Structure formats: structure tokens, C-alpha cells
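Working notes, beginning with the structure itself.
Apart from one protein chain that is not included, each protein chain of the complex appears where it belongs.
What follows is subunit A.
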């Protein structure tokens, strides 16, 4: 982010290769080393739906300021396969391509630094296994970067595998480093990186943030059926479930997943399910069950391009219309679309609190771009963490307890089965205050109105969009969810170049804040920027607030926006 001044350090490293070649490992080792040394890293991965083969890549951006998006220009390209060079060499304007001899192919280019990763690995260890560590060392060699933190990190990472493995990894890294340093490549060491070790920073992706947020919120039951790109949330919660007294169950399908979670919530614990669009299709009936039985549930939906199986590993904001309208009938729901990994953490906690306060389904709408995006932060502050279950106190539960008592706020006092001898009756049929089927018209009207009255309180709680950039700009970008990083940085770059532009960015999507309209009314040219082909959020603004955007900028190729792509498009539109 540029905010206030220009970024001094902005190094972009891309690692390309086939699935299964260890791109992730290199990416992770590099990123985490930089983070420990006090840099801000943003990373993201692009992968195909296969476990081996195919061309994938991992992008890391290293900066001395917080960064929330990628930069299109590459300083160092690490090519683990032949495809990386033709696919990405154009992005390397001034910089290097690091490649094993075997993957150079026909590309003879001055930028190409050929490092025999595999051979070096064999030399130092007798095995090919360490060639990725050689590559990491070589990257640091180009940067003339101190290896101390890397060595410490390798020791920690491989400690469990024994001293020999640690030693060989360290040797491999040093050998890669030396190879590059000893060779006379012109222009190396020009990067001016000044490490300042810290142990308070974390590198976390959107999915992990949602998972940790759920744990922080006290989730005790998560049932889900795996589906990219949401699975990471399930995995994260599962890996800490024992410590947090939680159960994670892989359901037989998404129908079971949501219904199991609803059962657990009804019985008294915080429950959630995770999925992507296709799985959510199967959950819609359960969504309505949560609606009419007023059973709180948090649903995490990591969007990917559809319809049907679509592009399983790519990104899109294409399911907004769907989540707003999914399931039959009318009932209150809430949709939150986190902007960044940090936002995802806090929004997830909020999602649980809102779900229980209003006894409704709350959707956390993310996408592959945020799910896999790696962000650097100081450790999240959890000191103000508040968990309010909004359950009746034991002494307030009487023998005449009525689950659906009619109230002004629409919120009925919630007890859990057996609490203080309580009998709790919940029903998917229209029911009376006691929870029993009641199909009379009077009752239907009263109950329907009771449920819908909850929207008033809920709307009061919705947060305003974030405003980024200069006040009273000529042009305002409007965005939502995971596009925050690229849009905010595009605005920063343009503001720095004295273009009059700002960003109005929504994270609370539905219901929209009462005051959102007043902000929008005062804007000049408005451009709604969305990762979909039909402008779903623009439509929501029109439907809910009667607000018509001036223009739309839509991207639906399966890739996220970048600051550069946004600026190019704005120029193409001739609005700046």
C-alpha cells in the first residue's frame, strides 16, 4: 500500500512449476523468512485442478509497507518447469529468471540465470530432494540477503525429521546461495533489503483466518464436505479442534453437513459449515430450515467460478445473487464478505455473534482470491474478544417455556433442550409460539412478521462501507469483498499521480447499512468493480437503495483484479 508515500521495497517473486514439484514449499519458506525479518509479504497461488502436473505458480510480494495485493511486474521468476518461462517472461521487465538447466528449453535470454538446482542438491546430499531448498538459497543469493533467518527457519521446520535433514537443507540453501553469488550475474545485490527480525508478525491466508476466527468465536461443531477453495477452513479448525473442545465431522454430503450443524446448534453449541457454490446449492434447503426454525448457523462459502463445476481452482464473485436469494420463502439472513485475511478473522467472530443474537443463518462470502491470499499482520488482537451466546439464563427458563414467543424485536428467548428442565420444540412447518404445527392464517402472519422484524435490529448493526483515498473525488470505485487489496492500491497509485479517485468498499453486504445510501448519494462518477460478468453488487445497490452506478468494471476470466489491471481499465474507459 502506498498510503502517504511510495513503497520503497517492492520485490515480486514468482515460482512456476508443475503441481507436486514443491512450489508451495518454496513459496512458504521464502515468505515466512521475509515475514520473520520484518517485511510485509502478500502471496497468492494459481493452480489447476490436478494433484500432479499442469502449470501452476505462486506469487510473493515483499515490501516494507503492508501490502494486500499482487504487483504484475516480476523481479525474480523461479522456473521449475519449461512452461514457466514462455508463460511469464514478459512479466520480468528488469530482473532474473532462475532456472535449472533442464528447464531452460529454447529460451536464451540475458535475464536467465541457470542454476543446476538438482545437481547441486545431489552434490550436497546425494539426493534430488533438496533442489527446492537450493532454489530458495539461489533467490536469496540474487538478493544478497542474509541467510541467518532462513537457516533458523529450516532448522525449526525440519527438526522433527532429524539433524541430518536439517543440515542437508541448510547446506543446500548455502550451495544455491553461493552458486549465484560466485557467478558474475550483472545486477544482483541491487535490492536493498534491510531485515529487522520480529516475532510478532504472522503470515496467514483468508481460509486460515476464518478457521482461527471460528475457533476464537468458540465454534464447537463444524460439519462439512470438502470443496475447493473452502476446505482450508475445515482443515484449520480440525487441526486445533481438541484444544478448543470442538468436533469436526466430514459429512457424507453438503445436505448432511448443514443439517448436522443445525442439529448441533439447536442442541446448544456454536456450529458452522463450509463449502463452495456447488455445495451450497445442496445446502439451500437447510438454509431455509435454519431460517424457519430460527437456529443460528454460520456458513462459509468460498466462491469459485461456476456454474456447476466451473473453474474449480480459480476465483470469481459470482455467487452473490445466489446467496441473497437461496432457499424458498422469506426469512432474515446476513451476508458478510471479508476484505482481507484480518477482516476475515473479525468478520467470522462477528458472524457467530450475529447468528446467535438474531437466530438466523449468517453467510461468510469469500472466494479463492481471499481464501488462498497470504497476508502479513501483527498478531490479531483478541483482547476485546466478546462472545455473547444470547441464551436464556437458567433461572429464566420456566416450565412454560415457548421457543417462538412473539416479541417486539422479533427475537424469541432461546433456551436449549434440557436446560433447567426445559422442553424446546422447533419445527420446519409453520408453528405457533410453542413450536407446534399451526397452519392458521392468523398464526402465519404473526410468525412471519415476527421473523422478519428481526431485520430491523440486524440492519442497525450493519457496518458502513470503508472509504479509501481522497475525499470528494471525481471518480469513486465501488467494490465488495476480496477486491479490497487491488482496488485500494490502484487508488493509492492514482492518488499519488494526482488523479482524483477514491474507493467505497463494502464488507457488510446484506442487509446494507441504513447509512450506505447517504454516502453513495454524494459521489460523482461511480464505477462498480466486480469479479463477475453481470454486476451483481451493482444490482443489489439498485434493488436495495435505488442507487444506480455510472459504470461497471467486470472481470470474469477466473483471475482476480490487480492494481495495474484496474488502472488499465480505467484508462480504457477514459474516466481518468
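As a working rule, a contact is a pair of C-beta atoms (placed from the backbone, for glycine too) under 8 Å apart; a residue touches a chain by one contact, two chains touch by 3 or more; residues count from 1.
Definition applied: contacts and distances are computed from a predicted model.
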Chain excluded from display, named as in UniProt, from "Cobalamin-dependent protein", "ABC transporter permease", "Cytochrome bd ubiquinol oxidase subunit I" or "Pyruvate ferredoxin/flavodoxin oxidoreductase, beta subunit": "Pyruvate ferredoxin/flavodoxin oxidoreductase, beta subunit"
Identified contact with the non-displayed chain, of A:50, A:93 or A:436: A:436
Sole residue of A:18, A:81, A:174 or A:208 that reaches the chain not shown, by the stated touch rule: A:208
Residue among A:118, A:132 or A:220 touching the omitted chain: A:220
Contact residue for the chain not shown (choose from A:9, A:281 or A:422): A:422
On subunit A, residues whose C-beta touches the chain left out of the figure: 32, 35-36, 199-204, 208, 212, 215-216, 218, 220-221, 223, 240-247, 249, 251-253, 255-257, 259-269, 271, 285-286, 289, 293, 379-380, 382, 385, 387, 416-418, 421-429, 435-437
